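Take a look at the structure below.
As you look at this complex, bear in mind that one protein chain is not there, while each of the others sits in place.
Labels A, B and C are assigned to the chains in the order they are written; within every chain, residues are numbered from 1.
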Amino acid sequence: MNKTISSAEAAIYDIQEGAVIMLGGFGLCGIPENLIHALVSKGTRHLTCISNNAGVDDFGIGLMLKQRQVKKMISSYVGENAEFERQLLSGELEVELIPQGTLASRCMAAGYGMPAIFTPAGVGTEVAEGKEVRTFNGKDYLLEYAFEADFALVKAWKGDTEGNLVYKATARNFNPLMAMAGKITIAEVEELVPAGALHPNEIHTPGIYVHRVLQGAGYEKRIEQRTVRNN
Amino acid sequence: MNKTISSAEAAIYDIQEGAVIMLGGFGLCGIPENLIHALVSKGTRHLTCISNNAGVDDFGIGLMLKQRQVKKMISSYVGENAEFERQLLSGELEVELIPQGTLASRCMAAGYGMPAIFTPAGVGTEVAEGKEVRTFNGKDYLLEYAFEADFALVKAWKGDTEGNLVYKATARNFNPLMAMAGKITIAEVEELVPAGALHPNEIHTPGIYVHRVLQGAGYEKRIEQRTVRNN
Amino acid sequence: MALTKEQIAQRIALELKDGYYVNLGIGIPTLVANYISKDINVVLQSENGLLGMGPFPLAGEEDPDLINAGKQTITALPGSSFFDSALSFGMIRAGKVDLTVLGAMEVSQNGDIANWKVPGKMVKGMGGAMDLVASAKNIIVAMQHTDKQGNSKLLPTCTLPITGLKCVRKVVTELAVFEIIEGTFHLTEYAPGVQIDEIRAKTAGKMIIVDHVAEIKLQPKAGLI
Partner (left out) sequence: MALTKEQIAQRIALELKDGYYVNLGIGIPTLVANYISKDINVVLQSENGLLGMGPFPLAGEEDPDLINAGKQTITALPGSSFFDSALSFGMIRAGKVDLTVLGAMEVSQNGDIANWKVPGKMVKGMGGAMDLVASAKNIIVAMQHTDKQGNSKLLPTCTLPITGLKCVRKVVTELAVFEIIEGTFHLTEYAPGVQIDEIRAKTAGKMIIVDHVAEIKLQPKAGLI
């Protein structure tokens, strides 16, 4: 079942205006660089983006923001982006902030066919407003619904032609969860290998969740906070 | 954080009469052979065992059944065991049958700190009796509670001294889920390696979930249904 | 002539389309793997934690760590993946498996299925059956048309304890193929030489014959195992 797609443009050809898309990554770590560039080239607008962060001004989702392609961001933290702030304050951009673990769990719930999950995150806070609270064993939890998206755009380290994916280090983050939650999941990988080249024990995302797999190119993998020790 | 324990006897020393224990494995595939043998030697009784299956007459949980150590089995399928059937029909053994995916999800829920999950499995059946039904997007789901256990006994292929575990092939099954659900999780492994010998990308169960890790010995790994092709 | 079990499997193999992920239950469903067309790519899921199930191993190559949901030794094809039981049923619940083939003791005209429990007999458990029938979007039942006493297994309502409600889309027996639509068994195909009157007589549930009813055609053997 060969899911290879030849170009980033072809991979996203059917993402329409107004689509809900998930984008993997934590900060700039593990983001689908090629697919974002293709979306920027395509210029698709009015997108709802579910992503833990919103990139920086000149990289990641920031590139889409600059072109005003994003109608709404659903994120846990959006701090590193002046254009984002400008659009938010001017009312051009809608933002929904949700706890990071809730974001992760809601993606996972979709991939596991669970319509909703219970989490204690946000109980007693603004996040709980309008939400159902339920007590189990004396502790309160919020009912949070599974997230689905028209498209999930994820980045893996290696992938095979069947769509099986392996992530590297903390570039894993939301990628496997969003890969499970997309109605159509598009994965870009640093190294695309033939079926059988990845050991079946080591696969993080089974190919059944992945619809298209792209050999990425020109990875910049920008570092947001370069921090080193002295000795 | 060295979690190595020197013997199966030492690993299970504090499993008391009446304890609730989970045992990994699907059929006889991936069962904690050494820990079961130690429990049989110890003779601990009145156990509640959560395990997908109940072993066969002379292997796996069947050995514990033979000694009448099991008060109650919580399983999805218990078909391969004459002594089991005898004890069940005579009323010596209590059995709770639950759908296999529900069993898996309830273990996982515990490991993810979720008090309950929703699953459609069992809606409209005996399994739903007394359970809360809830409709999401026009489909009915049962509310099923997280499973916790006093002890989880799991079997991995490789483990390191920090308790990180890697499973092999379909011997993975319930093991990582139960490893997450035990108040005390005891893992036996075919190959115990130093911390750092397993690649951190490839770990299936992070050591935080594992309290004791044992180098197993004398694995029989019995095959229940040896099936071969001719050419 | 009624179909053999192999022929029932052979007929069901025609339901497999290119690109399908398929879960085959124990019994007749397992035999379907023998008849998958070489012209299509199909991936078999085994709910104990495998995508990409291959044929049984050669003698001497059995791996006790590699079994299917029927606990038989099997192999894994290139491109396969292993995962835990929660993810396995997760992908089933999430509707990622395109087709599920199951055995049954009874099917009702509205698509209810009973296949796990006979009152008065030792109950072995439902295994993954309740999860599969509650989740799969496309379920085909493979079974004999009648029980050993000759009683119809295609019923107005199930008499045995239910495994799942309104889930079966199609039934293939040794006599016929039915689609279940709006509370009725729609007879679409009959086994070669079998009279529709015989099928009608052995089908206790509400049955109608579709206009384009035809003789069952079988896929040539071309499979995995």
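Convention: a contact is a pair of C-beta atoms (placed from the backbone, for glycine too) under 8 Å apart; a residue touches a chain by one contact, two chains touch by 3 or more.
Since we're looking at a predicted model, the values are computed, not measured.
Undergrad: What shown chains does the left-out chain touch?
TA: Looking at the entire complex, the absent chain's contacts are A, B.
Undergrad: Among A:123, A:143 or A:197, single out the residue that touches the unshown chain.
TA: Here the residue in touch with the unshown chain is A:123.
Undergrad: Which residue among A:45, A:131 or A:222 touches the omitted chain?
TA: Only one of A:45, A:131 or A:222 touches the chain omitted from view, namely A:222.
Undergrad: At which residues does chain B meet the chain that is not included here?
TA: Those residues of chain B that touch the unshown chain are 1-2, 110-114, 160-162, 164, 180, 194-196, 200-201, 203, 206-209.
Undergrad: Where does chain A touch the missing chain, residue by residue?
TA: Considering the whole complex, chain A reaches the absent chain at 26-30, 52, 75-79, 85, 88-89, 97, 99-105, 107-108, 119-127, 157, 167-177, 204, 221-229, 231.
Methods note: only the chains that are shown with their structure count from here on.
Undergrad: Distance-wise, how many Å sit between the C-alpha centres of chain A and chain B, to the nearest whole number?
TA: 33
Undergrad: Averaging over Cα atoms per chain, report the distance between chain A and chain C in Å.
TA: For chain A versus chain C, the centre distance works out to 36 Å.
Undergrad: Take the average of all CA coordinates in chain B, do the same for chain C, and state the distance between these two points in whole angstrom.
TA: Those two chain centres are 29 Å apart.
Undergrad: Mark out which residues of chain B touch at least two other chains, giving numbers and ranges.
TA: Those would be 105, 119-120, 167-169.
Undergrad: Which positions in chain C are in touch with at least two other chains?
TA: 50, 76, 82-83, 86, 89-90, 92-93, 135
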